[in-house]
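Presented below is the structure to which this report refers.
Of the protein chains in this complex, all but one are displayed in their positions.
Going in written order, the chains are labelled A and B, and every chain counts its residues from 1.
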Amino acid sequence: MADANSNKLTTRDLITTGVFTALYFVVLAVFGQLGALIPILQVLGPFYIPLICGIVFVLFTTRVHHFGMITIMGILVGLLVVVTGQSWVVAVLAVVLSPIADWLFNRASGDAPAKIGTTVVTYVIFSEMLIGMVVPLFFQREAFFERLASRKAADWVSSLEAMTPPWMFVVMIVMIAVGAFLGVLLGRAIFRKHFAQVAR
Amino acid sequence: MDGPTATPLTPDTEPMSASIHLDSVGFRYEHAQDAALVEVSLDVAPGEVVLVCGGSGSGKTTLLRVVNGLAPQFYPGELTGQVSVAGTDPTVTELPQLARLIATVFQDPKAAFFTTDVASELAFGPENLGLPQDIIGSRVTRGLERFNLAGLRDRSTVALSGGEQQRLACAVAQAMAPSVLVLDEPSSSLDELSLASLAQTLEDWKAQGKTIIMAEHQLDYVVPVADRIVVMQNGRIVASLSSDDFSHLDDERRHVWGLRSSAAAVTSGAPHVTSQTSQSTSLVADKVLIKRGDHSFALSLDHAEFPAGAITAVVGPNGVGKTTLARWLAGLLRSSSGSLAYQGHGLSRRQRLRQVNLVAQNVNHQLFTESVRHEVELSAMIARRGKTSAIDVDDILARCDLLDLADRHPMTLSGGQRQRLAIAAGLASMRPIIILDEPTSGLDWTHMNQVAECLSQVRDTGRTVIVITHDRELVAAVADDVIRLTNS
Partner (left out) sequence: MALGDALSYRNAPLVALDPRTSGLVLILVNVICLTAGFDFGAMCARIIVTALVTALLAAEKRWHWVMIVAVGTGLSLVIEAFGFQLISGPVSLLIAMCANLAARFLPIVGLGTYVLTTTTISAFMAALRRIRVPMLITIPFAVVLRMIPTVANESSAIAESMRSRGLRLGSAPARDLLEYRLVPLIFRTVDLGDELAAAALIRGLSVDQERTSTSRLGFHVSDFVVLLIAVAATVLWVVL
């Protein structure tokens, strides 16, 4: 049963982690793909994807009582995202950021329901792994644009270059944070509305 | 954590059966107000087959969970009394230890499968126990043979038919070499052939001397196999009968206990066919052909009429295309040929999406809101955009007997109540055609009748009601017309 005092992850905790990771990833993929169809959404992606996935994350945290679950989820999500065609930077960030998020969450909460501040900080840190998706665009710019320029389409290259100035990178980091914050708010509201009363 | 331990078994012998003892057992789930089990005492001798039945909420599933350790180890709650199964106390013995003694066959075998192919699934349990490779290999081979699965060895578990999945679930249980077998409504969604196969499996297990305890609501196939039948109501055991005595019970007695009528009684009550209503108020389907990916036909229907203001039941064997027909009528599927006309006018697929209300088999995909009332209001709101006149939500709730549940969250409702909620939402959508796919599967006598009553209410509003069903009692209770689909 719930061994709140022991620090060990039970088999059931691990299965729960797997279940919610699958859910998180499917939601991420379904809503992330919208951006592929409607280009405008791709720009807003860093904002709305953490927001929507935040609903799943908040539900997950209501079942997290031990260190390890958030870390495992983070690593698996990072891995899945990379395997489906994103930069390996996402996986590296996942390995670095998820344990930090996990530690913060479990240190503050223990067995009591998490405070909103804790959940927000945890999830913001967790979500920032997604910035890895655009890292190649910003940090390998010179090589990238050089390759393109060599194909002799100066207009094309300069317009793309103009569209993605380095400070956009910082903007995207902020977008993820804001999206994550709102995601937690929304997740908690939905939890109270639906899941708190259907006690499971 | 200490309790009497079972005698150690050599890894590959089929063990002797063991007994089950429940002494004044009570159980209340963690957040529940009422106890699920009250003062239950039951003794099952080694090699005995006991069938537990009762209406929904009677406690039969909880009883099984106390036996296999899930209550309270997986479903937290308060347990009173003494339990002993195969020599240990399942309420405290670690589940991996219990796995060597007790095997469970669940209601939904698909949901319980862990791996992706048949052979691996058989091996999964023994692998978990860390048994040596050769032992596992022989258990897998034997399981494949015994349960006629050898040809499906590498088949994906999701690609199996319902009957094959249930066979695999039984094979999986046996591969654990258990002393005690626990089965929770294993006959759900099985057709006649598969039921016979399941009954045979139970006979085989009985002949091998295994102790079996199972819960069922569909009783006729298994009563002959059982040694004893225990009836539960409100968490208590209210009767314990021999298989013979049980089969001689009259239906009234069965109904009082929330049980369905016996099969013999149902087949004699076939519905009369009402006089033909005129074409103009009917839904008429013609020459419908729907292909599957591999170019075989999922549905081949020459002609069917569904009168308005009547309930038409669509029956037929598994796989004949009943659900396909329902989805096509609702506009969710394209057909390679065929037409649908309502009141003399053709209905395109897009029009069907708006005119037909489909209450699908899994009603949990269709409930979105946080209260019963809101769910009905949601349909009303969408309907109002089509500028229909004001919709009386309270009236609809009353017709479906949901008024006192109006503020409850849909996910706190029982299966039968959710069905009625989906029907109520259908009424509020103001669509003239409503189709239900297996609305009463798994429901006990009381709830089946509540759904039947609700359907009568819908019919009385003049709508065209179509019900896809296996449930002969429902057909007898409420159908005005029956369309039988066959495989020819």
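Note that a residue touches a chain if its C-beta (ideal position, glycine included) is under 8 Å from a C-beta of that chain, and two chains touch if they have at least 3 such contacts.
Owing to the predicted nature of the structure, the values given are computational and were not obtained by experimental measurement.
Enquirer: Which one, B:Asp108, B:Asp204 or B:Asp286, makes contact with the chain that was left out?
Expert: B:Asp108
Enquirer: Considering the whole complex, which of B:Gly125, B:Gly163 or B:Gly321 touches the chain not shown?
Expert: Answer from the full complex: B:Gly125 touches the omitted chain.
Enquirer: Of the residues listed, B:Leu22, B:Ala360, B:Leu402 or B:Val465, which one is in contact with the missing chain?
Expert: B:Ala360
Enquirer: Of the residues listed, A:Leu9, A:Leu41 or A:Met168, which one is in contact with the missing chain?
Expert: Final answer for the missing-chain contact: A:Leu9.
Enquirer: Determine and list the subunit B residues touching the chain excluded from the picture.
Expert: Residues 68-70, 73-74, 94-96, 98-100, 102-104, 106, 108, 111-117, 120, 123-133, 136-137, 140, 154-156, 158-159, 172, 176, 293, 330-332, 353-354, 358, 360, 362, 364-369, 378-379, 381-382, 385, 411, 425, 429 of subunit B touch the chain that is not shown.
Enquirer: Which subunit A residues touch the hidden chain?
Expert: For subunit A, the residues touching the absent chain are 9-12, 14-23, 25-27, 30, 36, 39, 52, 55-56, 59, 68, 72-73, 75-76, 80, 82-88, 136, 140, 143-144, 147, 150-153, 155-156, 159-160, 186, 190, 194-195, 198, 200.
Definition applied: only the chains that are shown with their structure count from here on.
Enquirer: If we count contacts the way the header does, which residues on subunit A are in touch with subunit B in the complex?
Expert: 1-2, 12, 193-194, 197-200
Enquirer: So in the complex, the part of subunit B that touches subunit A is made up of which residues?
Expert: Of all residues in subunit B, those touching subunit A are 30-31, 72-74, 76, 370, 409, 411-412.
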